[in-house]
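The structure under discussion appears below in the form of structure tokens.
And then chain A:
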Amino acid sequence: MKQFLKVLFVSLIVCSFILGSIPIAFTQVAPQIPREETLIVDILGGRIINPKRFNPWVIGVSAGTDSGIQQLMLEPLWMVEYAKGRILNVLAKEPPIYNKDFTQMTVKLRSGIYWSDGVEFTADDVIFTVETLKNNPGMSYNTEFNMYVDKMEKPDKYTVVFHLKQPNSRFHSYFLDRWGACRFMPKHIFEKVKDPKTFDFYPPISLGPYVLKDVDPAGYWRLWERRKDWNRTTTGKLFGMPKPKYVLYIYYGPPEKKVMAQVRHELDMCDLTTETLRAMLQQNPYGRSYRKEFPWVVNIDPCITGIVLNTLKFPFNIRDVRWALTLSIDIVETIGIAFDGAATMGALLIPPTPVYHRWYYRPMESWLKNFTLDIQVDGKPFKPFDPSAPYRLAEYCKKRGYPVPPENKIKEIFGYGWWKYAPDVAEKLLERQGFKRGPDGKWLLPDGKPWKITIMTGTNPATPGYRNAFAVSQQWRKFGIDVEVQTSDLAGTIIQRGDYEAGTTWPAQEPWGGHPDLYRTFVAWRSKYVKPLGEMAIGGPGFVSRWSDKRLDAIIDEMEKTAFDDPNLIKLGIEGLKIATAEMPSIPTFGYPGVVGWDEYYWTNYPGGENPYQQPYHHWPNFKFMLPFLKPTGRK
Partner candidate 1 sequence: MTILKTENLKAYYITEIFGIKRTVKAVDGVSIDINNNEIFGIAGESGCGKSTLIKTLLGIVKPPLTVLDGDVNYSIGDKKFNILSLSPRELKNIRWEYISYIPQSSMSVLNPVRRIRDSFKSFINAHKKIEKKEFKNLVEEHLNALGLPIEVLNAYPHQLSGGMRQRVTIALATILKPKVIFADEPSTALDVVVQRGVIQLLKDIQKEQKNTIILVTHDMAIHANICDRIAIMYAGKIIEEAKTEEIFKNPLHPYTKYLIGSLPKIGDKSYRVSAPGSPPPLSNLPPGCSFHPRCPYVTERCRKEIPSLVEARDGHKVACFLVSKEV
Partner candidate 2 sequence: MEQNNKLLEVRNLIKVFVIGSGFARSKITAVENVSFELELNKPEIFTLAGESGSGKTTLARMILGFIPPSSGNILYKGKDVSKLKGREMELWFMREVQPVFQNPFETFNPLKKVDSYLYETVVNYGIANKKDAFKPIDEALNLVGLSLQEVSGRYPHEFSGGQLQRISIARALITKPALLIADEPVSMVDASLKMSICNLFKELKEKQGVSIMYITHDLATAYYVSDRIAIMFRGNIVELGSVEKILTDPKHPYTKILRDSVPEPDPERKWQGRIELSSFEEKEYQSRGCKFAGRCPHVMDICRSKMPEDILIDGRLVKCYLYASNLNKAIV
Partner candidate 3 sequence: MFSAIKDLLKYDKRFTFGFSVMTLMIFLAILSFFSPYDPKVWNVVPRDMPPSLKHLLGTTSMGQDVFWLATYAIRNSLLLSVIAVIISRVIAILLGLITGYKGGFLDRFLMTINDSFVILPLLPILILIASVIKGALNINNLGILLGIFGWAWDARVLRSQILSLREREFTYTAKLSGMKTLSIIIKEYLPFIIPLIMATAMNNMLWVIGMEVTLAILGLSSLEIPTLGTMIHWSVNSQSLLLGIWWWILTPVFICILLFISLYMLSVSISEFLDPRTRLQRIEVMKG
């Protein structure tokens, strides 16, 4: 019997040896795709469920668009560039031209742009796309185009004029790519298709600098090859030749797998978590992050994180309560718990990135410093703003043993300040509203019942929302409120239905990111869009706080009458922000600390913190503009 076992074991060992000893150390790519000419990037959305579908024009179907479709295959009319704070003209030659009452928009297209099958891109494609979307319910922008587009005309091959049913000063934003926009379909292909919804568009042709080379039938990767006629694309025309011959979008699985792949130099660009980044940097001498030193995270991400409060629900409908909750948070500790100090705090409901610092935080600094709450402390009105918070955060980081950025960089990296950690004032605010502390020191509602707050959040521990929930829950617990964090995949839905008290989805609708206009942010608080509890909110961040203010309504109305390029927009923005700050419908905490891991074994010159020539993500549509700047290292 032992013999039998021996045979079994030996054969097992032999088997694995044979399999393992097949020559060439294993790499992910087949030999015919030279590794040194390939840029391998992670698919953010995970496995592509429907790998052979390249039709992104059906609403809500996202899977796969971030595996090359939006980054390499399609181009928009305009693109938001938030690293520099500008809007790029891509397929459009110049910004949109509106008539005076915003009922007509003219778009001038670039000439000499070709589809990868050699057909020129013209106004026909634009008109065809908009018509098709308009005529097919279930396709993206179908509702919007039906609401606004009356008719289109084509004065020449490169000009499109939209005639609108009703005035819309921001109609062009449907074509402004900020992770998603109305991009165009090739008329010469789609006009032959019976049902554009079911059409898979495989193999696809592209307008961008790359064209599909191969796809994993199981959906774990898509391989793109640089177009031979890359100079007939906008990317080529604007920035030159993209350097990698191939771009491989691949999903390796859970974060630890991505780290392994990156350490094995089988993944060049990847979205990581703080922990995986740590692991990757520890194991990979060629690894780097956005910043080469602490804090490694991306500080130009155009999103702000924070706590949403359900302002239709007692007691969050009381401003004093919202402020008390704000003042009982020690932002330094919160960031410390959530990201070990590596985040940029934001006191306003807009992202604290360098460009918004420039447009809003810096102009509003003195207002913030002098802003008072209608409560007296030591006989003086209480000024809640704390400009020293970033320095305190820097102290914390120093204590943790991290190299702290120089004095002059502190504001850029840690933010312009936050709200004071003032539990004593918070206490007064609450007491003023009839709240009391129970014998155990825990807060009681005015009716004497214990005050319990449930914070709803999602399930992905890597997200700031998730970490924020736990960090803030600790702050409030310390303050004496009974807090529980509920994690759920359905947090979004539950919050939208208004069936929550506090939550950590985005606290406000994000602005454009590369443009000072705050219309997008404010419109979520327009009183006519507030839905009663139990009914689904309109959707999107901001709407769920169900807060509105007559003064803000007026500002929104004003904005609608103001052109997109009007410098007055900033002034209106500042006014709006003042109202939103004083009312504090949601509590902003810090900017989205994006964690990217880059491997410099094959490629360098990523747009890192030291040279932010570009947004740094491989999943954003701007990625194609990064490729011409990458440098091969020449390693084999």
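Candidate entries met the following condition: all candidates are chains of the complex that A comes from, given by their letters.
One rule holds for everything that comes next: a contact is a pair of C-beta atoms (placed from the backbone, for glycine too) under 8 Å apart; a residue touches a chain by one contact, two chains touch by 3 or more; residues count from 1.
It should be emphasised that the depicted structure is a prediction, and the values quoted were computed from it without experimental measurement.
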Selected partner (touches chain A in the complex), from 1, 2 or 3: 3
Complex contact set, residues of chain A against candidate 3: 254-256, 259-260, 273, 275-276, 278-279, 282-283, 333, 336-337, 454, 456, 459-462, 470-471, 473-474, 477, 484-490, 494
